[in-house]
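Heads up, one of the protein chains got dropped from this complex, but the rest are sitting where they should.
For reference, chains read A, B and C in written order, and residue numbers begin at 1 within each chain.
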Amino acid sequence: MSEQPVSGLMPFAGLRRRLRDNGFLKSLRTPLGIIGVIFVAFWILMAIFGPLVEPYDPLAQEFDRLQAPNATNWFGTDQVGRDVFSRVIASARVTIPISVFIVVVSVCVGSFIGALAGYLGKVFDEIIMRLTDIMFAFPSIILAMIISATLGPGLKNAVIALLVVSWPSYARIVRSMVLTLKSSEFVIAGRLIGRGVLSSLIVDVLPNVLTSMLVLLFTDFGGAVLMLSNLSFLGLGVLPPDPDWGTMVQNGMGNFSAWWVALFPGLAILTLVISVNFIGDALQDSLDLQNVTSHA
Amino acid sequence: MVMNNKAMNTGSNAGPALADGSSSVEAGAYGLDIENLDMTLNGKHLLNKVCLHVEPGKVTGLAGESGSGKSLTSLSVLKLFPDDAKVTGRIMYKGRNLLDLSEHSINGIRGREIALVFQDPTASLHPMISIQGQMTDHMRHHLGLSKKDAIAKAEHLLAMVHIPDPVGALKKYPHQFSGGQLQRIAIAMAMACDPTILIADEPTTALDVTVQAEILHLLRELCDKFGLTLILVTHDLGVMSALADNIAVMKAGEIVEYGTRHDIITDPKNPYTKSLIDALPMNMMKRGA
Amino acid sequence: MTNTAESAEPAAQSPEDGAATARKAGADTAPKRRHPLARYIIRRFFVCVLLVWGVGTITFFLTNVVPADPAAALISDKVAKSNPEIVAAIRHRMGLDQPLRVRYFIYFRNLLHGDLGTSSLTTNPVSRDLARAFPATLELSIIVFVLTVLISMFLGLLAAIHKKTLLDKIIQVFSLFSISMPGFWVAMLAFYIFFFRLHWFSGGGRLDSSLVPPPTVTGMYLVDSLLNDDPVAFTNALSHIMLPALTLTFLNLGSLIRFCRQSAIEAEQSDYTLGARAKGLPSRTVTIRYVFRGASLPILNMTGLTFGALLSGAVLTETVFSWHGIGEYAYNAATSLDLNGIMGSGLLVGVIYIFINFFVDILCGILDPRVRVQ
Partner (left out) sequence: MVDTTSQNATATSQNTRKGEGLILNNVTVQYRTAGVTSTALHGINMSVHPGEVVGLVGESGCGKSTTAKAICGLVPVTDGEVRYEGVAVDPLGFRKRPKTLQRIQMVFQNPYASLNPRRKIKAQLEDARAINEGTAPSVDELLDLVELPRESANLYPRQFSGGQRQRIAIARAMATGPSLLIGDEPIASLDASLQSKVAMLMKKVTRESGAAMLFISHDLSVVRLIVDRLYVMHEGRIVEEGETEEVWNHPKNRYTQRLLASIPIPDGSGTLPTVLE
């Protein structure tokens, strides 16, 4: 008696239709939603077509030092004469993909560990929960700082540090969701008709956790960008001379009168993070609406 | 005075509407008249020209399945519907239309003249405020009693609803009582300002059948002792048959039939009411279905 | 919402039968548990001790196990390659030639004696540096914590009361800005605009260099200057602390406002609020006595977490204002790879954070009758 082909696994078709049904696209049409979409689109384009858009080579120190924004250098030049505008654009190519990577990987790792902890329970659950408690005992940036300092500065180590710091919160969220789902009737019914633990997890539990995970992906992406910039600001993330918003703002620390060196990279971070948060809020509101209606 | 109203209700008008709904039969007992109550909330038409005459000093039952609008009707009497609901019609009480009252003046009636008891006492009482706090705050607001007098009255009320050790109970918190005891406390709280009308919204649905019997006795006792006008909202026809004098049956926001308890239960005219009565296990047994 | 749901015990939670049986047997005959609050505090304390031990283990793991050769990590590669005997000497001094178990024991013994090793940057023992820097951060954190909690509760509850109005939208956008801005950048902007350009506040350091810091009693200039009734020092210290305090407050407001708003909305839509309105209480009383109290516990719990975010923020902002606290110390340690300095400050911040949450938990336990009274 072969295991039934698991037809329910392709959730994305259902998801698109459900998002359209519950007005996620409608909620995007609010002023905030529109601004959010515009800026996110802008930054994605910058990340993809950066090299075409950058007027100058982000690494070339070919200009006079600390020039205020002018016709040639729209955002002025930094302390070693590099064009700030080109570096801001170039940094998007680094920060955005890395942040997406961090969030996606930590969501997957966290969800997997959280699901197992929630589902297997007892000893495994206890160990995972105590471990996450300890990880939460450190304020996030400080733990990341310690780990990346020990591993040595550099983007690779910073990413590792951020992954280690981020997965516990997802593990906790997924664990609590799995705990409630595990005791819900349709999962028990699945076990009663002979479904094994793994198949029950994949067919019954995870599809119902997935939608909330997607919302988390959006809402936490901004956090990942900020954390990466924080580490770079501390000199533990992207190493000079590579362009990164965090390090660029730190360069501005040295010479305060040249306000443009620090202003524009910070603005880049702000516009990217706040626009993603606008979209995340819209997604959250429409899903809350959807959860309410489905159990009316 | 038994209403001999045999008015067949084909339309949605239920029972004769006494001109001003204020003619009192027993001394001090007041009824109320709901006339063409209509409500729409974000596009959905929830109540459709509800007309109901609540006889003073009697128990008027509002029966119907979930989603029939019976709870909404009872809450509308105290204007406890969401602000963005569009409501028309009149609810005549003591010659005034409650729907036209300002928030300030309707507040004067809520809990003072018309009181409410909810389905789930564990949810409608604040978990972090003591029983004394929740029993005396509205008493002191409406009646202007001093703290000492309010506590004394609260003890008397708890004794009236057969709560053991009223003095000790006042100091406790809701989580220290069983469901049945909490409902008694909620009823005592509703009776605090000697209301003329008590609205009980599914008062026994959340309780076990043995506890339910005790609460039904308590409600009957209060009605007889204080000449209280009771609006009993429930889906349970057994509870309705035990307590209500008149019954209005609601379906999809309309009153489909109104009559005395005996007529509605034993000789329903409206097909929907008939289907409800036939679905009762007792009647299914008889027919050997 | 089917309101005909019978009260039959929920099929899902089987423990309900057991607990319900106890409750069903009348509240008084339930097994009497001696003063539940004490049990609650003791349990929280053990969790607290476990967490501190966990934090210590993590820092040990990171310093002694992760880097291939902890000694080499302390000195620059060039030196390590040229004369191996220096490396051997350091290894011996750090006890690295001992088996891991023994080093673990030594590490914790040192910790208990407050020995966090010496900083490669300042060459002083890390614990002395931290002790000197701690009051500055403590002073700043207390002010920021109080400001953050008060403002965010006010704005959060205001937004909840005026739900879906323009005011609510403005507060929401404001908190989104606060969440989305990088701390170090905001600090620099504030420093540049309000000190460098507008001179509204004095910037840089905790006191003008021309003034003599008040004799240290608590190490906190504001308190010490008051104790020595030295108004000049007090006003100067105040104007120095305002900018970092306002910046850190702004950075931490965002998430707490959103949380307060959410808790207040949930309390406002709850059944007990409807019950209070049905009693005819004026809406102001309903809001303060029922809605705020209902929302108070989750909000209080959240403030404990805010303290964590605050300490993180300090690391990124103290440097901009050259505020010589733990944050700046951690920053300098990080940027110069002073491992002991980083571990020490990380450990201290972790332990402070654990104890803050411990006290917040206890406070929640005391305020919540469901825990305090069984």
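In this section, contacts are C-beta pairs under 8 Å (C-beta built on N, C-alpha and C of every residue); 3 or more make two chains touch, one makes a residue touch a chain.
Model, not experiment: these values are computed from the prediction.
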(message) For a quick check of understanding: of B:42, B:102 or B:210, which residue touches the chain that isn't displayed?
(response) B:210
(request) Quick one: say which of B:92, B:240 or B:255 touches the chain that got left out. (result) B:240
(message) To test your reading of the contact rule: which positions on chain B touch the chain that is missing from view?
(response) 65-66, 208-210, 212-214, 216-217, 220, 235-245, 261-266, 275-277, 279-282, 284-285, 288-289
(request) State which residues belonging to chain A touch the missing partner chain. (result) 1, 4, 7-8, 11, 14, 120, 184-186, 188-197, 203-204, 207-208, 294-295
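Throughout what follows, only the chains that are shown with their structure count from here on.
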(message) For chain A versus chain C, what separation do you get between their C-alpha means, in angstrom?
(response) 23
(request) Calculate how many whole Å lie between the centre of chain A and the centre of chain B, each centre taken as the average of the chain's C-alpha atoms. (result) 52
(request) Would you kindly tell me how far, in whole Å, the mean C-alpha position of chain C lies from that of chain B? (result) 50
(request) Find every residue in chain C that makes contact with two or more other chains and list them. (result) 1
(request) For chain B, write out the residues touching at least two other chains, lowest number first. (result) none
(message) So in the complex, the part of chain A that touches chain C is made up of which residues?
(response) 32, 130, 133-134, 137-143, 145-147, 149-153, 183-185, 222, 226, 229-230, 233-236, 245-246, 249-250, 252-253, 256-257, 259, 262-263, 265-266, 269-270, 273-274, 277-278, 281, 296
(message) Quick check on the complex: what are the chain C residues that touch chain B?
(response) 1-7, 23-24, 26-27, 270-272, 274-283, 285, 289-290, 293-294, 296-297, 367-370, 373
(request) Please give the residue numbers of chain C that touch chain A in the complex, ascending. (result) 1, 11-13, 47, 50-52, 54-55, 57-59, 62-63, 66-67, 73, 172-173, 176-177, 179-186, 188-189, 191-192, 196, 308-309, 311-312, 315-316, 319-320, 330-331, 333-335, 337, 339, 342-343, 345-346, 349-350, 353-354
